[in-house]
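Note that one protein chain is taken out, while the other chains of the complex remain in position.
We just call them A, B, C, D and E in the order they show up, numbering each chain from 1.
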Amino acid sequence: MKTDLGLTHFDEEGRVQMVDISSKQETLREAIATAVVRMAQTTKRHIQAGEMKKGDVLTVAEIAGVMAAKRTADLIPLCHPLPLASLRIRCEWVQDAANGDAQLQITATIGTTYRTGVEMEAMTACSVSALTVYDMCKAVDRGMSVEHIHLLHKSGGKSGVYDAPSTENGASTKHSPD
Amino acid sequence: MKTDLGLTHFDEEGRVQMVDISSKQETLREAIATAVVRMAQTTKRHIQAGEMKKGDVLTVAEIAGVMAAKRTADLIPLCHPLPLASLRIRCEWVQDAANGDAQLQITATIGTTYRTGVEMEAMTACSVSALTVYDMCKAVDRGMSVEHIHLLHKSGGKSGVYDAPSTENGASTKHSPD
Amino acid sequence: MKTDLGLTHFDEEGRVQMVDISSKQETLREAIATAVVRMAQTTKRHIQAGEMKKGDVLTVAEIAGVMAAKRTADLIPLCHPLPLASLRIRCEWVQDAANGDAQLQITATIGTTYRTGVEMEAMTACSVSALTVYDMCKAVDRGMSVEHIHLLHKSGGKSGVYDAPSTENGASTKHSPD
Amino acid sequence: MKTDLGLTHFDEEGRVQMVDISSKQETLREAIATAVVRMAQTTKRHIQAGEMKKGDVLTVAEIAGVMAAKRTADLIPLCHPLPLASLRIRCEWVQDAANGDAQLQITATIGTTYRTGVEMEAMTACSVSALTVYDMCKAVDRGMSVEHIHLLHKSGGKSGVYDAPSTENGASTKHSPD
Amino acid sequence: MKTDLGLTHFDEEGRVQMVDISSKQETLREAIATAVVRMAQTTKRHIQAGEMKKGDVLTVAEIAGVMAAKRTADLIPLCHPLPLASLRIRCEWVQDAANGDAQLQITATIGTTYRTGVEMEAMTACSVSALTVYDMCKAVDRGMSVEHIHLLHKSGGKSGVYDAPSTENGASTKHSPD
Partner (left out) sequence: MKTDLGLTHFDEEGRVQMVDISSKQETLREAIATAVVRMAQTTKRHIQAGEMKKGDVLTVAEIAGVMAAKRTADLIPLCHPLPLASLRIRCEWVQDAANGDAQLQITATIGTTYRTGVEMEAMTACSVSALTVYDMCKAVDRGMSVEHIHLLHKSGGKSGVYDAPSTENGASTKHSPD
């Protein structure tokens, strides 16, 4: 079946593709990603006191992250749809930023037994959890920001283990591509 | 209709709600949000040379952002579903980070004529565009990160205009809730 | 434009349609629906003690209900997509069933300012909240059931106010169509 | 990679998780769930006469159930996304309720070859089919209700076979958790 | 708020946008689109005899079209999400193709009261209905095709009425852009 012969090829800009994973192994793969939500100290106190009128901020954020992880392939155009074997989101108050702002760290840990990794699922889960915190608190603190979404760890698959270089929170040292 | 009388009220933790906007005005509202993707200089060169094997990175990222904005209410649990009147995503290379990394700034500008604002739509669009850049380049640079997703500007509605305090890119000064 | 003339009409089974609401009024409309989850007393104790390993049952159920309400038109084929102005889900322990089982009542209250009512959104929210309770507890109690999903109240629009006839929980008296 | 050390742990409320199924077996699993829609006798006659103006009620309901089953993981927050191998929904008129109302029973039978069961998919399919019946008939009978959504049968997996205790339709005897 | 000053503008390829409709009128708009499914005569006989093992082909196709219309903005990247006021899909057997194949015409008629038209919704509804016919019959006829999806009619809005030039089915005369 020659579908291209005699046709005027479009000029090679049509390169969009989901890369072929059919020959990759089904093996256990894990990814951990993290993000930090930076906010005013008073906002942290509101959250801890359960005073946000939309509901319990951290639980809602965690659930939003779980649900977003499952929809990653709907959001990221060239991501493969894949089954997830385990998924855990954790919100933790970490030390204040240099400027005195409060900081909430969100960590997503995801596992699969499929042919490709779950880095994007972990990154997406963190991001949507963090955005949900923003949504629930924006009425009192529009200046909140989401900082430093990155991959902490991955394992499994041909490319093996990756661990993010150790950093001070929010300040990455110059990195080289791996 | 007394649905509660004689019932054992659950203990007030069940506060989850989408706040009532039925008495708000239908008026023109706009929001602008931004994020920065930090990456190795070699990764920037790959993007600019169109060498990523999944396709043209910035166009794919912009489209992903547009589509994600339209699905914000599916992702952020207590966001209102709403119509969008206009939506534009722009990717720009900005000055390098202090550590020498390249930086791509993603800006989403969204308008609506509805009863509530589109801050979350703009934040979501930026985030998903940024994650898409990560996805398309992660094979060559797992150390990329998404930095400083925040609201630059909003206008319209009862709470009026908000402009983010002017900052050096990626380094926010201490803020107070508004 | 006569698109049908001279064509062999299919035999009138092709009646599927979303009914026309273009001449209806944009007005405030509200709907309240409810469902009951019936479970073993030990399951209730597990929920109250926060011992379910998937997380806090009632909060997750409420959020699931909110998110499902927003997707009603995706689920119910001939439902109109519409904006929601307010949405609240509440979980309450009510009196035990006649057979001694514990009962959790889930109530969804939804408002809109659109051209059609939100009964289906309220019914869907209750149902999905209830199913979420089932999901989170099924490892310890497969015999749980969801009982008596029905409309408690609606107001707004041409058909006016509807209130469900007062009933003993779970046992409806014979009703006549309205 | 120690991501937790030195951090202020959030107080253990952040327990939301999708449980790990990576070590479970890929094996044939089946689930059957059912629900009953209770309605006025005149509503039943309208359905049977094909007089509902939105279309053929039972076929639309069955399709809605099939499509909802495929979206279960989008609706139930902590459900695993999974492939479905077979899916059948059946609507049957069963004997009238004690109060003389007509009763339509909806049964969903679903199979998978994956690592976890499809109980939630079967429950969701029944529920959405039942809600679709409500939607298509609510113009003539707002007092309809969905009764007794429960799991009839499951097989496959480590927990083996489950069969619901035999009951009179709509009236469950006291059950103990399994 | 100058978000661009001092930045290296990306080279104008980043033009993706949802065009601004905020100043357009909310007015009644309608669109009618159509497609033809071409198939072997034996396939038509199977459909008419209700012998396809997946179910009643035309009803399933119509429902699929309705549901797809509601998700148009999820599928077509730069389409505005919008409410639909009415929606009807009709399947009709039309005269055989020149080569003797049977032809099923699918017509979608959609109305809205919003600020932009529903041409894409009508085109999408036809397409997905037609694809559903293909899916349900492909086991017996892989050579089926979907022909000539086009806009028959639109009305409402500033650009006014459009009617497709009258054509023999499947053979369009040369057209000029309007």
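To be clear about the criterion, contacts are C-beta pairs under 8 Å (C-beta built on N, C-alpha and C of every residue); 3 or more make two chains touch, one makes a residue touch a chain.
From a predicted model like this one, the values you see are computed outputs, not experimental measurements.
Engineer: Write out, one label after another, the shown chains that touch the chain missing from the document.
Structural biologist: When the full complex is considered, the omitted chain touches A, B, D, E.
Engineer: Touching the absent chain in the whole complex: find that residue among D:Thr43, D:Thr59, D:Thr132 or D:Ser145.
Structural biologist: Of the candidates D:Thr43, D:Thr59, D:Thr132 or D:Ser145, D:Thr59 is in touch with the missing chain.
Engineer: Pick out the residues on subunit E that sit against the missing chain.
Structural biologist: Missing-chain contacts on subunit E: residues 13, 15-19, 35, 38, 40, 42-43, 50, 53-56, 60, 63-64, 67-68, 71, 74-79, 99-101, 119-120, 123-124, 127-128, 130-132, 134-136, 138, 140-151, 154, 162, 164-165, 172-178.
Engineer: In terms of residues, what is the contact footprint of the unshown chain on subunit A?
Structural biologist: With respect to the unshown chain, the touching residues of subunit A are 1, 3-4, 6-10, 13-14, 16-22, 73-74, 77-78, 80-83, 114-115.
Engineer: What subunit D residues would touch the chain not displayed?
Structural biologist: Considering the whole complex, subunit D reaches the absent chain at 28, 32, 34, 56, 58-59, 62-63, 66-67, 70-71, 83-95, 105, 107, 111-113, 152-153, 163-164.
As a working rule, only the chains that are shown with their structure count from here on.
Engineer: Pick out the pair in B-E, A-C or D-E whose interface repeats that of B-C, meaning over half of the contact pairs match by residue number.
Structural biologist: Among B-E, A-C or D-E, the interface that shares over half of its contact pairs with B-C is B-E.
Engineer: From the mean C-alpha coordinate of subunit A to that of subunit E, what's the distance rounded to whole Å?
Structural biologist: 35
Engineer: Out of subunit A, which residues touch more than one other chain, so two or more?
Structural biologist: Expected reply: 55-56, 59-60, 62-64, 67, 71, 164.
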